[in-house]
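All protein chains but one are shown at their positions in the complex.
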Amino acid sequence: MNQQDKDTALDTFPKLLQSHVLERPTRDAIREKDLGIWQSWTWVEAAAEIRALACGLAQLGLQRGDKLAIIGDNRPRLYWGMTAAQSLGAIPVPLYQDSVADEMAYVLDNADVKIALVENQEQVDKILEIMERCPQIEHIIYDEPRGLRDYEHDFLHSYEQVQQLGIGYDHDHPDFYDREIAAGNGSDISIMLYTSGTTGNPKGVMLSNDNVIITARNGIERENLTADEEVLAYLPMAWVGDNLFSYAQSFVAGFCVSCPEDASTVHHDLREIGPTYYFAPPAVYENMLTHVMIRMEDAAQIKQKLFHYFMEHARKVGGRILNREPVSLMDSMLYKLGNILVYAPLKDVLGLSRTRLAYTAGEAIGPELFDFYRSLGINIKQLYGQTECMVFVCVQPDGEVYADTVGTPAIDVEIKIDDNGEIMYRSPGVFQSYYKNPESTASTKTEDGWVHTGDAGFFDEHNGHLKIIDRAKDVGKLNDGTLFAPKYIENKLKFFSFVKEAVLFGNGRDHSTAFINIDLNAVGNWAERRGLAYSGYIDLAGLDEVYQLINECVNKVNRDLSADSRLANSQIHRFLILHKELDADDGELTRTAKVRRNFVEERYTTLVDALYSDRSECHVETQVTFEDGRTGSLAADVRICDAQVFAQAAASQEAAA
Amino acid sequence: MNMLDFLFFIEVTLSGLMAGVMYSLVALGFVLIFKASGIFNFAQGVMALFAALTLVGLMEKFGFPIWLAIIGTIAVMIALAWLIERVMLRQLVNQEPIILFMATIGLAYVLEGMGDILWGSDVKVLDLGIPQGAWEWLYDKGVYIEKLEMFAAGTAAIMVAFLAVFFQKTRIGRALRAVADDHQAALSVGISLHTIWVIVWSVAGIVALVAGIMWGSKSGVQFSLSLIALKALPVLILGGFTSVPGAIIGGMIIGVGEKLAEVYVGPFVGGAIENWFAYMLALAFLLFRPQGLFGEKIIERV
Amino acid sequence: MISGVASAYELVMPTLDYRTGPYAPNGIPFANGYGDYLNMLNERDGGINGARISLVPCETGYNTKKGVECYENTKGEGQSGALVFQPLSTGITYQLIPKASVDEIPIFSMGYGRTSAANGKVFPWVFNFPATYWSQATVFVQYIGEKEGGMANLKGKKIALVYHNSAYGKEPIRTLEKAAEKFGFEFLALPVDHPGQEQKATWLQIRREKPDWVMMWGWGVMNQVAIKEAASIRYPMDRFIGVWWSGSENDVLPAGAAADGYLSGAFHQPGDNFGAHDDIKKHVYDKGMGLGDRDRIGEVLYNRGLVAAMWTSEAIRTAMEIHGTNEIRGTHVRDGFEALEVDEARLKQLGLANFTIPVKVTCENHEGPGKVALQQWDAKAKKWNLVSDFYDPLRDITGPLIAEDSAMFAKENNVSMRSCN
Amino acid sequence: MNRQNAAETILSVENISLSFGIMKVLDDISFDIKRGEIRSIIGPNGAGKSSMLNVINGFYHPQEGSITFKGETRKQMAPHVAASHGIARTFQNIALFKGMSTLDNIMTGRNLKMKTNLFWQALHLGPARLEELENREAAEQIIDFLDIQAIRKKPVGKLPYGLQKRVELGRALAAEPDLLLLDEPMAGMNSEEKEDMSRFIIDVNSQFGTTIALIEHDMGVVMDLSDRVLVLDYGKQLADGLPDEVRRNQDVIDAYLGVPHEHA
Partner (left out) sequence: MIYRETGQFKAHYQDDQALFPIDQDRYVIFGVLFVTFALVPYLLNEYWLNAILLPFLIYSLAALGLNILTGYCGQLSLGTGGFMAVGAFSVYKLMVAFPELGFIPLVLLSGLITAAVGTLFGLPSLRIKGFYLAVATLAAQFFLIWLFNKVGWFFNYSASGMINAPPMTIFGVIVTGPEANGVAKYYLVAGIVAVFALAAKNIARGRIGRNWMAIRDMDIAAELIGVRPLVAKLSAFAVSSFYVGMAGALYFAVWLGSAEPTEAFDINQSFLVLFMIIIGGLGSVLGSFLGAAFLVIMPILLKNIMVDGFGTDSALAAHIEIIVVGVLIIGFLIVEPHGLARLWRIAKEKMRLWPFPY
């Protein structure tokens, strides 16, 4: 009963903050590597900072329900901005810091942002550029004064100035702050996160305090997280995952969050902090693995042999050991030796040796990649989640981790598969509504609280885990009527380190074909080792040898597909290697690096047509945007290659042999 | 100052000059190697010992006639130069001077041990028929000059002349000079750096042989011969590490200076001052010309 | 091992050789003579009183630091521990003097090392018989006096000392200064720095000063160069006297004929025409166990090593007799040294008749007889010959000096004098 | 940026002449630098630009003329005295301390700010430790400012050229100078690196109010950055004025076009 009271009392972030101030005043709440060391703030210090900032924001006119935009890298002051806004009942709206000004303009305008709390001059410049399109913006607050000395705008304030203002105000109105906090409750909107959306404009997902806090607490309960966890906050603050793992769970469980020094030092900082609880999208894990392999290739022969021998052994038994399945004594001893010689040092160099729990989410992760980390003894788990429910839909339970499923429903989550195969769920975390977008809200969330995920999937008959195939709307049919799940196949392709991105076509066609983006790093390295000369991406992508390499990858995927009766017909008949990397600046990718399939298909109609013709080459000219914002045009002759298609029977025979 | 004293003064001066030339013979080897490769060759003294030991060994143990023994020794020194380049220098290209210096110390150790094992540690008498003793004609006039040292001075003169011609007139010599200024430039002459090093170490080996013969004739060939290198050090600083005439003139200045000091100042302070006096003299010169008497003036730029 | 109980106990005798480094030419023959003699005892007699000698060579390179390491390394060797040390360098001797008294191992610095160690009351563990550098210096003065026609004629004469500028070379200076005072000759000390390859200045000074006699305390290459320089300035060789470390074949051979007539101190005969030498050839070299070349047996420094070995083995024999056991230790050997008496008769038994002077060592006198003779180089025959009788030292000069120096040592090091009754 | 009109003169150079032997390197040069401005010295190779900087910070001693820095007039001074009066500089050919890390290089730049004696330093306690920590923080500010956190503890010898230049700037800044002399800060850089460096120079000038005198070949950069430009040619003063004036000056145009030069 008592517990219940307490829990209901702690229904907003400012209230959680106050509880930590009482419970663990001198423990670190947040750290940031700055000026060479990990500058740390205890809960008491953080609370004081937040209080001053909140009062300052109030002085600037931020009121209950107003929106505070937050733009920048992960920094304590920006996180504090969130709490400060929440203290006043205002709603923080974090934005992707690398968005170009135009993209920001839409969100800032759509969200009716009143004050923007930004990191530095770069962000200030962007906002100044679009100020007139966002008339609601009244103030800009910046953290880093560098370069802003000569800016003479009345609405531009430094963080310190605002805090000073706040301290003065607090002094004059000592009960203001506490009163504001007390006025908040669980049903207030806690945060507004914009989903990137593969089509159309981003939508502002409104999540209440209850949504966020209950979901966070459920996650903590399921994984037994404590106040002793170490977490590195390095993913964009606008991503729901960062908000959950680095902010909400920190406030609920009371653990400390560390912010890296600089984008260039993330890896180093990761190793220094040695997180016990870690989360990253598959791309990060993949990147890490690619680096491991590239670096190992430069090692001495004997070291390489040692490494590969033990990695092979780990692949055999490591996953089973982690799942606490029995292995032979010999294997176990060998694994222990491997742990001394390879696994433990490797984890240490990667910064993951203290990691108790690692999540991956957002995209399907390649089985090899997944097994690599698990075989090392890192408890990496997939989770399936969405912004609309504050992440958690499904999580893999400990000891039941399989590469091709996303696990069982999280605590308090109900899941059903509708007639079209689309996954739907209901949970305490389900969002209130899309901001100023009732149509979308209505089409996503049913009256009784079920949410359409837009993903197609099914529960595995054997273990009851959820399996995701693809976006529901992307699942189509070939002309012969069989299922066409492009994403599923694309992911299979992308599991090869040489393939960076793949786009499959086939819906409403006779067979499927693919665009491939090669990974410049991996293929480049591969080429250098073979002494192949190339001058850049276009050059490399056109090499015969590279085509051959990719062809092999495609063939392997085809063989895999041929083993599955439902997917055998989707084998890739022809493919091409794109002459340019798909780029968010050209609109080909979303800001979260997801392919915008339809856009790509429209943009490269000529190439798609060529894939379905019998031509072996196609000339294409493309508009591109350079890093500095200039545009230009890129012309190339792209070659098209036929892949090997397996008969269903032949493949199963081969697999048997 | 009476006549006798004056004659004695002349005698001391002349002896100093001669002794200085003997030092120069050793210093010359240092200069050659330093000039061509920037290496301060600590092993130069041991090379002199090694050459002399080989010479005596060939004569005594194998009964070679003098001329054949000399040719044989030169061949050994060239082979040694080749070996040094192969095994040591080639691996240490572009290292800092102090590292190369240290490597030559290792070389000195190896040569020292090898020499002892191969030829034994006894004192060996080296008699090539070089005239020895006082020069009678002058001795009768009251001035004492050692014939061996005059012979050494003559040899040194011939050697310097020979080296001058070698440096000025031959293709290899010009390459050597180029290499001293700039390794790249030498390559453009068309001779590989490796060849140049072998040549310069060979030449230094031959110079070491000459020094070994002169000093060995004086004291017998034995381990102590390698210690004459110490005598060459003040000569080097005074003359500059890169100057052949510097080595000769520096040697003379040091020789005269230390003999005069020992004879005229020594008795008042207890004697045996010539060692430190040589260094003090060199130091005094350096304070006015930090780059040595014949070194090039350095204009510092930033 | 099978040959019986007696041979189980080995007499450990480390030898601090120097067969490397700048002084190796001198160290090698000495070490050969020393080792050959003791090996001969093993082969001929089965050791000393039936106890075999175990030689433990340790290379010092005439380097004090290495010598100390050798001492520490070998002092505890075997069952007996080291019985006696022959340090073979002034520097090493000085190092070992204090250590030996603590470890109770006698030091036999035969004719070298610390002269004042002759005072057995202060230095109970150190023996430097048959004569010291100071005795030797006074003997040279007496020889000169004799050649000049009486000691009185020394007045007004000029005697120069060319010395190795080290502790060793400086040893005779004080004695000679005292002698100069006493006999009224002029004394001139000229140092030569190690290694001594270049002595031009020194000999120019001798040319100018024109001393009547030149003495030399030289070592290594310094000797050869000095003799050559002396020859070059035409200094009469028969007025040039070297200490007994400046009087070996090595020193004179490089100078060739010019060295003819050069003199040096000696306390034993050169040559190999003695019974002991024959035994060495027979029992050692014929068995292929010789340490050096057969034809170099009998060189001056070889004989010096031999005589050192002889006295040492005699001291051990004496110790065995005193204590009535073969199982002796360093402290017993000290007693053996202090009761050592090798007279003519004993020498004859040993096959060394007339090889050296009779020696008697006592508790207070560790220098023994202190007698020294002179030998001269015959360049034609390439051979040294003793050319004088054995002179007694001038104890009125050396006595007080020894007392003074040993007293100072005792004071600085808190050594209390023992009584010798 | 047009603050110099009101500002006082921080450095004035009067009738400086410098020669090495018979070679006249500088001939009767006079100019001044105002507090807070960015002053460029340009001219063809061998014009005496570097020598001018060397004269200002006391490395070369001119035969004639005098220098007034912060009101003190002197004919010459030792380089370390110049440094202690607040003149810092970077070098045409990077002159970093190659055996030390980036951080140590910058810390060395702060040596004038540190005073504790050998005894305390040997103990590394008390004042020495305190001083070390305080200055570490100051050095870190510079590292942060120049965005070189990732190479903080790397030995500078192995860094890429552009970064070395940046570290060198950092070392000069560490001294908190009143006058910063930059000798071709952008030599050998690509356009991106040049842009970064220009940014840093402007930031230094505006953020810390540091007066800057720089030598640079890239005319575009010079004209963009500078408040005033001095032109030297063969040791003589050719022109002195605002960038636009200099650009239009016929002598300058002749000097740059009439004589073949290595640079563009």
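Going in written order, the chains are labelled A, B, C and D, and every chain counts its residues from 1.
Here, a contact is a pair of C-beta atoms (placed from the backbone, for glycine too) under 8 Å apart; a residue touches a chain by one contact, two chains touch by 3 or more.
Fair warning: this is a prediction, and the values are worked out from it, not measured in the lab.
Undergrad: Which of the displayed chains are touched by the chain that has been omitted?
TA: A, B, C, D
Undergrad: Have a look at C:10, C:59 or C:299 and name the one touching the chain we're not showing.
TA: C:59
Undergrad: Can you say which of D:30, D:108 or D:141 touches the chain missing from this structure?
TA: D:108
Undergrad: Quick one: which of C:26, C:165, C:197 or C:303 touches the chain that's been left out?
TA: With C:26, C:165, C:197 or C:303 as choices, the missing chain is touched by C:165.
Undergrad: Contact with the hidden chain only, please: which chain A residues?
TA: Residues of chain A in contact with the hidden chain: 31, 36-40, 230, 258, 271-274, 292, 295-296, 298-300, 303, 306-307, 341-342, 344-349, 351-354.
Undergrad: Which parts of chain C are in contact with the chain that was left out?
TA: Interface residues of chain C facing the absent chain: 17, 19-20, 28, 57-59, 61, 63-65, 68-69, 72-73, 76, 90-91, 94-95, 97-99, 101-102, 114-116, 165-168, 170-171, 174, 193-194, 401, 405, 408-409, 412-414.
Undergrad: Given the full complex, what residues of chain B touch the hidden partner chain?
TA: Output for chain B: 40, 87-88, 91-92, 95-99, 101-103, 105-114, 116-117, 121, 230, 233-234, 236-237, 241, 269-270, 272-273, 275-276, 279-280, 282-283, 286-287, 290-292, 300, 302.
Please note the rule applied: only the chains that are shown with their structure count from here on.
Undergrad: Taking the mean of each chain's Cα atoms, which chain ends up nearest the overall Cα mean?
TA: Taking the mean of C-alpha atoms per chain, the most central one is D.
Undergrad: Sort the chain pairs by how many C-beta pairs are in contact and tell me the top one.
TA: Among the chain pairs, B-C has the highest number of C-beta contacts.
Undergrad: What's the distance between the Cα centroids of chain B and chain D, rounded to whole Å?
TA: The separation of the two C-alpha centroids amounts to 48 Å.
Undergrad: So, what's the distance in Å between the C-alpha centres of chain D and chain A?
TA: 46
Undergrad: Check each residue of chain C and list the ones that touch at least two other chains.
TA: Answer for chain C, listing residues that touch two or more other chains: there are none.
Undergrad: Mind pulling the chain A residues that touch 2 or more other chains?
TA: In chain A, nothing touches at least two other chains.
Undergrad: Which positions of chain C touch chain B when the two form their complex?
TA: Per the touch definition, chain C meets chain B at residues 19-22, 24-25, 28, 165, 189-193, 195-198, 200-202, 204-205, 207-208, 220-221, 224-225, 228, 231-234, 250, 253-254, 256, 258.
Undergrad: Spell out the residues on chain B that touch chain C in their complex, using ranges where they run on.
TA: Interface residues on chain B, with respect to chain C: 8, 11-12, 15-16, 18-19, 22, 116, 121-123, 125-127, 132-134, 139, 144, 146, 215, 218-220, 222-225, 227-228, 231, 258-259, 262-263, 266-267, 270-272, 274-275.
Undergrad: List the residues on chain A that touch chain D in their complex, please.
TA: 34-37, 146-147, 149-150, 261-262, 264-265, 268
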